[in-house]
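Only one protein chain is missing from this complex, and each of the others stays in its spot.
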Amino acid sequence: MSARANILGKLRRSLEGTMPRPDEFNERLVTEPWWYAPEDRIARLRSLMEAVHTEVHPCSSGNWPALVADLLARRNLTNLLCAPGTDHGRELHQHVGATEQRVNLLAYDQPVEAWKEELFWNVDASLTGTLGAIAATGSLVLWPDRQEPRLMSLVPPVHIALLNASEIHDNLYDMMVAQNWAAGLPTNVLLVSGPSKTADIEQVLAYGAHGPRELIVLVLEDA
Amino acid sequence: MSQRIPATELSANFRGRAGEALADGQLSSNFRTAMDSLMQKRANAFPDADEREGLRELGNRIKARSLSKLPDLLEQLEQKLTENGVKVHWAETVEEANTLVHNIIEARKGRQVVKGKSMVSEEMEMNDYLAERGIECLESDMGEYIVQLDGEKPSHIIMPAIHKNARQVSKLFHDKLGEPETEDVNQLIQVGRRTLRQKFMEADVGVSGVNFAIAETGTLLLVENEGNGRMSTTVPPVHIAVTGIEKVVANLRDVVPLVSLLTRSALGQPITTYVNLISGPRQPDELDGPEEVHLVLLDNGRSGAFADAQMRQTLNCIRCGACMNHCPVYTRVGGHTYGEVYPGPIGKIITPHMAGLHNVPDHPSASSLCGACGDVCPVKIPIPELLQRLRQENVKNPEEPQLVKGGGAKFSRKERWIWRSWQMLNTRPGLYRLFLWAATRMRALAPSNVGPWTENHSAPVPARRSLHDLAAAHLDSSGETSS
């Protein structure tokens, strides 16, 4: 007998003569306490994210590239990982080219194995888009893909995320339902709610444990 | 006052270890401070008691529903994961699970493994198993890294190094890594970051646990704050997830309340920094993520707990640690006193199914049944009720059929005789009143040493007259009958 057959057999014997319990999910409990007026969503998201050391900058689809350049300059960061094949990647490339910024734009255009050393030690910052955000918990939602792979939001010490204000949902449940996540998920979905942190020593909070030390969210209020 | 209590040097039994822990002022103070803070954080995370209670009830119903069709859900999970390209393995014992993991690593000729925090891998003692076979298995969670570096076991399921303070970690990093001493926690964390980044890059295999396995979509959900879990499950070419068979839930939406209950109960956080939903290996058009993803489903005694409807509730557990944070016993003796993988109240009810009651005969007794654990459990496991039940199993005659592995470990003819006598005294009113009469009249003869009680108390002296006596006299004088 295989382990599988043994385990399933034991479990089934223990349930003989019983019925599966009904589905008693109560969506009210995970939605109603977490509904916000549309005009309050950004404020809720911002206050929660700032409470965990995230920088949140309201901006617009016109001025965000300049803000990115400014944020990098203020930190003396010289390179930024940014997907040239995305709309926001193209916009940033245009801006950098037009304004002769000193920032060097890098692309994640080869398998991680081909440039692990460089990714781990030489990339200063990354910029990614987001699928949206969740006001209730102060979380960004990322669905990594070929353009913006999984490690882009994890390995560089500074992660800048672009968020369209119109894509901030009240709570995770509403977002899952609105986008029908249950019908199928990509290989990796991430909720990111701040820079990497730990409290494993004396419960003292320290940021930049293994992932980004800084998370910067640019909220495009007109998008 | 010992500064370090490696698991290997502890006393052989709970009471001995408890005594050692209680004598260690540093240890007690580290735990008290940490548990007070965790209790406060949880309280702050649930400002609305109705919301909290509603959510706990929902969490309980979701887990009960999952358990009520566990075999079907496991099969559905396996089918969905397989469709998604994840390889599913089954193990009845930790030996089987270790062999499975080892074979996967050997197939890739792996020599270095990084591991995200996983209590199931602690059950397996995977680090030791692999080390004996020439494979380095490095813990990457900061707390786990610290305890591994010091040759210890975790003392808390969420905060593995909670028994250490910054000075102790500093000394450890100095001794083992040659780092300059500092009590600045930020600097200490940066030491871990530097060391482990190199390891993430080099590792052949990443191992992780699973917080929730979602049958509907074939998804493994992991929560964490540090990013080491994402590193371990994304950077190495192979990802092996190990988990207990009870972690499966039916629907994706089920994780919404469960994650909220988990992070708020454990750490008082509305959510962890990362919630990582993994539904498959790297696809041909993707540039990172593991090429292979494996899931090892481990039984290790869980199906034994499952066999009894009352004990089955143990498997509701989502490993938040709130029960230990609120436990007055755990707070005082710390995690190592329990001598097993899972400490605290949850450890006391789950370990007997894994290790057998005969290996942890003191566990069920190490509770005042104060009920704090059951009050805070996010999935409403009736922990005091289950402890009481385990006490029954513990004192059963070993010759009777046992419901729990190793039951009857505390069977004692002498103690049973004492309780039979107690029963006789309390079921025969004449005898009971005679006892009262003798105890009160001969109170001067009350012994000054009544065993363990007098270690902490003066010897109890009966009153001059019992309430039976006083009440009869009072009610007679006030014209009432005392039937």
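Just so it is clear, A and B label the chains in written order, and each chain counts residues from 1 on its own.
Quick note on the criterion: contacts are C-beta pairs under 8 Å (C-beta built on N, C-alpha and C of every residue); 3 or more make two chains touch, one makes a residue touch a chain.
The working rule: contacts and distances are computed from a predicted model.
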item	value
Undepicted complex member, UniProt protein name, chosen from "Metallophosphoesterase family protein", "SusD family protein", "Oxidoreductase" or "ABC transporter permease"	"Oxidoreductase"
Omitted-chain contact residue, chosen from B:134, B:180, B:401 or B:452	B:452
Per the touch definition above, residue among B:134, B:180, B:401 or B:429 touching the missing chain	B:429
Missing-partner contacts on subunit B, residue numbers	15, 18-19, 22, 53, 57, 60-61, 64-65, 67-68, 308-310, 312-313, 328-329, 332-333, 362, 364-372, 374-375, 380, 382, 385, 388, 390-395, 410, 416, 419-420, 422-423, 425-427, 429, 432-433, 436, 439-440, 451-458, 460, 462-472, 474-475, 478, 480-483
Missing-chain contacts mapped onto subunit A	14-19, 21-24
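Here, only the chains that are shown with their structure count from here on.
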item	value
Chain centre separation in whole Å, for subunit B relative to subunit A (CA means)	31
Subunit B to subunit A touching residues, read off their complex	30, 33-34, 37-38, 48, 51, 54-55, 58, 61-62, 64-65, 68-72, 74-75, 84, 90-92, 96, 140-143, 146, 159-162, 164-166, 169, 185-186, 188-190, 192-193, 196-197, 200-201, 216-217, 219, 225-228, 230-231, 234-235, 237, 245, 250-254, 256-257, 259-260, 267, 270-283, 285-289, 297, 299, 303, 306-307, 312
Residue numbers on subunit A that touch subunit B, as the complex places them	2-4, 6-8, 10-15, 18-27, 29-30, 33, 48, 52, 108-113, 116-117, 120, 136-139, 144-146, 149-151, 154, 171-173, 176-177, 181-182, 184-204, 206, 208-212
